[in-house]
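This is the structure, below, for whatever I ask next.
All protein chains but one are shown in place.
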Amino acid sequence: MSDTVLSVEAIDVFYGASQILFGVGLEVRQGQTMALLGRNGAGKSTTMKAIAGLAPPRRGQVVFRGQDVTGRKPYVMARQGLAYVPEDRQVFPDHSVQDNLVIAAKKGPAGQDDWPLTRIYDVFPLLTRLKARVAGRLSGGEQQMLAIARALMGNPVMLLLDEPSEGLAPIVVASIGTLLKQLRAIGTTVLIAEQNMHFCLGIASDAVVIDKGQIVYRDTIAGLKANREVRSRYLAM
Amino acid sequence: MDLDALLDCVTTSSCVVTQTVSGLIVGMLLFLVAAGLTLIFGVLKIVNFAHGTFYMLGAYLAYSVFVGTGSYVLGVLAGGAGMAVFGVVFERFLIRRVYGANVLMQLLICYAVVLICDDLVKIVWGPDFRAMGMPPEFQVPPFFIAGGVVPPFYLVLIAVTLLIGGALGLGLGLTRVGKTIRAAAINPDMVSALGINTTLLYSMVFAVGGMLAGLAGGLAAPVRSLTPGMGFSILIESFIVTVIGGMGSIAGALIAAVVLGLIRSFGTIGFPLFTEGLMYIAMIIILVVKPSGLFGKEIV
Amino acid sequence: MGRAHTLRDIAIGCLVVAVLAAIPWMLPGKAFQDFVIRCASMALFATSLNLLVGYTGLSSFGHGLFYGLGTYSFALLMQKTTVSLPLAFLLTLLISAATAVVVGAICIRLRLIYFAFVTLAMQMLAHSVIISWVGLTGGDQGLQGGIPRRVVAGIDLGNQYNLYVFSAAMLVIGLLLMRHIVATTFGTSLRMIRDNETRAAFLGISVWRVKLTVFVLAAVFASAGGMVMSLFVSGAYPELINWPISGDAIFAIVMGGVGSFLGPTVGTMILLLLNDVVTRQTEYYGLALGIIILLFALGLRRGVLDFVTERLGGRPAGGIH
Amino acid sequence: MRDRVGRRTVLVASAGLLATPWIARAQSNPIKIGIQSIFSGPIALLGTSSRGGIQPEIDRINAAGGLLGRQIQPVYRDSKGQPQEAARVARELVNTDGCEILLDAEASSGAFAVQEVVRDLGVLCVHSNSETSSLTADPKLRVATAFRSTRQGVHDAIVGGAHSAKVATEKKLSRWATCSPDYAFGRDTTAQFLEFLKHFKPDIEVVSQSWPKLGQPDFTEVITKILQARPQALYSALYAGDLSAFINQGNVYALFGAMQVFVPAMGDLPVLTAVKNLPPGIQSAARYLPTFPDTPANAAWYAQYRKANGNDYPTNWSWESATAMRFIEAAVTTAGATDGKKAAAALEGLTIDSPFSTTGKVTMRAEDHTLIDYAIGWGTTVPQPPFVTGIEPGDWGQIFELETEWKKKNGYI
Partner (left out) sequence: MLQITGLTKRFGGISAISDVTMTFNPGTLTAVIGPNGAGKSTFFNLISGAFRPDAGEVLFKGENITGMNRAAIVRRGIGRAFQVASFFPSMTVAENLMAAIAAHRGQWADLNHRFPRQGVRARALEVAEMLGLQDSAGVLSANLSHGDQKLLDIAVALALEPSMLLLDEPTAGMGPEERWRMIEKVQRLWQVQNLTLAFIEHDMDIVFGIASSIRVLCYGRVLAEGTPAEIRANPAVIEAYLGTPDAEDDL
């Protein structure tokens, strides 16, 4: 398919001797927001890391924008237009908010500069107020905002968000959700890993469910919502 | 011990001025070397036991360029630039292979480089010492402030080192590259995930560290003797500075270097026979009380 | 089974001493004896350092402090007092142990690079005390005038052959004792702490006590090595307590193999051979040695004996990764 | 299991490694002379310049048919300046390499270690560089077959004291400062110098003493400390690279204009030629100078040395080592043997011709195995060749007299 941005093809990932992912495959199209759902320890983060170049697969392929990028270094992936927002945010704690953003600034793979600092501050008014603050002193939600903003500074083609709602208060989760809807509205391609299906409902169009290192279900998010059996088996009780 | 002499000195303006300036000059040149050491450690967690060699080679390079061109400025720049290149080569071909290895392995590699470079210097420049001599433009008599002797050349050196130190501090604090280097010191994986080639960044850190040591060597060349093995005593003192200031902290290195310089200049009056021992004791106390030094963060 | 191992080790030790004692009858050159004496001294020292580095994971940069302390204490006791040689020997061990208790109590609280630095600083401090205390130590000139009264039970250690056999015996006894230490349950505790300090503590091991104990034991064996050197040079010199002596020991253990008990001994032989051979061939000793170190460190990436052991299908060495 | 493999490997490996280098060698026809010195590290220059003095002598002897009809084969070894290494090298030279004679060109610390080895081995040994007086003056340290062919600290101190006292009286210098390296040589030399200075001029006062470390990169704080004390005269036992750094850094503070400076180690060509902006008027001893003694023999030796050594300058160690070689030649020829006892007996009290003496002859004094009658004197520096002028030779009569007093005071006789 011509508008496929990311295609993960049957990857196996190991940590040391133990296999974490078993033939995981998924596909994300241009402008699509795809949810990767699963319980704690199901293999979501590992999938994200494998795509971002932090956990190279032993078998299988990662194809990004038509190129086989399996096993490339993280910085190469980033330069190809992939922005990764890790599970625990990993903002630079001693740097100010603005410095966190400045470090990440770069042109997109086609030279585009859609996200200058001014626009980031427009989209994230919260960060404008906090720009001089040291990132380590931000709340969890603020750090998550910063991490997403930082990812956008690199003018990515696609965002990888690993559990953006994790550990945040409901009200903060709601505001992150609003932001992601905004991003979806302007056509950003996103792969979002989540435990919390409800969070993804208004954000993602499609979902894959991962469990015990394998993809067990794929559908639209509406289809998933309707499938009580899958949900109770892989996501809740 | 000669506490009376020390008391006499600190109550006389001429002595205070003279000894302060002399402490500053000792401290500032030490700072340049220690800054590179601490920077490399902070970012790469590598203890560069070969750092004194950078200083030595910088001095010899500056000497040769000075002899060839007659220009002190060119000599110093050559020392700095040459050691930047040397730093990159050293990182690329040797140190890169022992990232994350046991510190003994790192020590061994650096030790080997020290041995090799000392002998190479002996082969290239000869076994006897070399003296650059004062460049003609600085052959001017000292002037006096409040009765204290202040040599103009040292004022220039202090100014230049402050400038370099300031540029380094500002560069790390304000420029994007500097911010990135500091970020890489804390979380290299994330920096890489933002599209920054950390391998290149590491080479750069070694280049900067090498350049600082090379500049220090070049700057000091007119007043110091150049001998194979001259890097060793500088290395030991920069270690003390680095440990006291906090491994990885540039500001800590600056303060510790100045303090060490002042300890030397006033200590030589008060404790002429045990200044060196005093420094080791200071280092042990700091390590035991606060292993991370005055301004450092502890690495686990 | 344990006893059988011990007996076997002792038997091998006796055999080694016997063979060494016989060699000069066939090979009259005295240089071989010199080499063995120096080897005995350095190998005791390096093996004792490996108790810390290889077995416990404590990278000390200042172990030479105890080697030097051994040479100075022993030489001073022999020169300035009237105690007999065996008594001086024991007293020196005691002095080293006592010093190690104090130094160790300060140092082992620190970890990793900080431990390395604080031990180095301790050694540098000891070195500057030796240099400054001219009245007692002779300062930078070292203790001169030789070590008198070298006769023990009618055997004159001033005689080259006697000293040679004595040193070989010292080495073998020292190695057997250290071999025993690492083979005991205490020795297992060392490896547990090296592998996984937290887990060891969770098994009820008092990590602090074990570390201090091994620090003191290592100091004692290092000073025994120092005493052999003191007898060999008939005095004591500040170079024997200066930082490069620690560097030599580190070099010996990394070169020989931290994962094998005899690695440091092999490393010592290589180091001394290199020293003797290279200094014969060229005055660019540093250049040659540096290149050899680089080849070892980057090529083999482990000590010779570890390399050989692995090649023969043994388990990988546990020390430096 | 693992251990058994390890041990067997070791045994096999060690047997193989060890056997080869130590097959004993039969005594061969040439006379092997073991020559050890410092050929590496910061003062390698001194070792190299010793060899530079020795080798032409050997070439000369060999060209003339050798010693006792046997060619001389020198075996040079580096001790790296470490005493324990010096001791080892000395043993190895005799035991393994089969050297019959040692020419020990070590600095003092090495020489003391070699002395102990010679005591055990009983070979003929001439120390060619150690100037520390006690090596031969102290009967407890003296060894029957060991000699010293160098200037001696106490001789230097007497002549330096006498000369400095004269200058001090002329220029009315009573406030003195000292600045010497913080190790035995520096401390002893300074103490002896002051002792004899006070002997000749009792009214001087020492107002400041500094002890920089050997190889210390920066002397600034020491220089400013000296300036603070406002002395009229400064004595310094610094030498070589440290001296050069001290002069460069002193120039920055105009130190040499502020006081009269006395530096015994100044008068050595490598220092004089390497130091840029050499301040005039420094009082210095003549270590080795082609112009002192100002004789054709000395000038010829100087020319021949530079020719033989790639135009390098000879040092104090060069003439001392050359002298050692000449004494060995004379002693072996006289004794007709290389045997330690016989050669030593021949060497005691031996006088030979020498370019390094104002009288043209030097003697190996029998009673304490040390060199006398060599050229010794002090002069004043000028910034260009010949660098040191107006050299005033020391008075050997006065030296002997005060030396004897000094020995008595130290309980040596």
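Per-chain residue numbering starts at 1, and chain names A, B, C and D are given in the order in which the chains are listed.
Heads up, the rule we're going with is that a residue touches a chain if its C-beta (ideal position, glycine included) is under 8 Å from a C-beta of that chain, and two chains touch if they have at least 3 such contacts.
No experiment lies behind these values; they were computed from the predicted model shown.
Visitor: The chain left out touches which of the shown chains?
Guide: Computed over the complete complex, the missing chain touches A, C.
Visitor: Which of C:33, C:56, C:123 or C:213 touches the chain that is not shown?
Guide: The one listed residue touching the chain not shown is C:213.
Visitor: Using the document's contact rule, name the residues of chain C that touch the chain not shown here.
Guide: 2-3, 5-6, 180-181, 183-189, 191-192, 194-196, 198-206, 209-210, 213, 315-316, 318
Visitor: Identify the residues of chain A touching the omitted chain, counting contacts across the whole complex.
Guide: Missing-chain contacts on chain A: residues 15-20, 22, 39-41, 166-167, 196-198, 201-202, 211-214, 225, 228, 231-232, 235-237.
Please note the rule applied: only the chains that are shown with their structure count from here on.
Visitor: Going only through chains that touch each other, what is the minimum step count from chain A to chain C?
Guide: The least step count works out to 2.
Visitor: Which chain's C-alpha centroid is most distant from that of chain B?
Guide: Ranked by distance of C-alpha centres from chain B, the top chain is A.
Visitor: Using Cα averages as centroids, what's the distance between chain C and chain D in whole Å?
Guide: Chain C and chain D have C-alpha centres separated by 35 Å.
Visitor: What are the residues of chain D that contact at least two other chains?
Guide: As it turns out, chain D has residues touching two or more other chains at 39-40, 44, 182.
Visitor: How do the chains pair up in terms of touching? List each pair.
Guide: Touch list across chains, by label: A-B, B-C, B-D, C-D.
Visitor: Taking the complex as given, what residues does chain A use to touch chain B?
Guide: Going by the criterion above, the answer is residues 52-54, 73-75, 77-79, 84, 86, 90, 92-95, 99, 102-106, 150, 154.
Visitor: Please output the residues of chain B touching chain D within their complex, sorted ascending.
Guide: Where chain B meets chain D, its residues are 9, 12, 14-15, 18-19, 21-23, 25-26, 29, 119, 122, 126-134, 139, 141-142, 149, 151, 153-154, 220, 222-230, 232-234, 264-265, 268-269, 272-273, 276.
Visitor: Under the definition above, what is the set of chain C residues touching chain D in their complex?
Guide: 12, 27-32, 34-35, 38, 131, 134, 138-142, 144-146, 158, 160, 229, 232-235, 237, 239-240, 260-263, 265-266, 269, 273, 276-277, 279-280, 283-286, 305, 308-309, 312, 314-315
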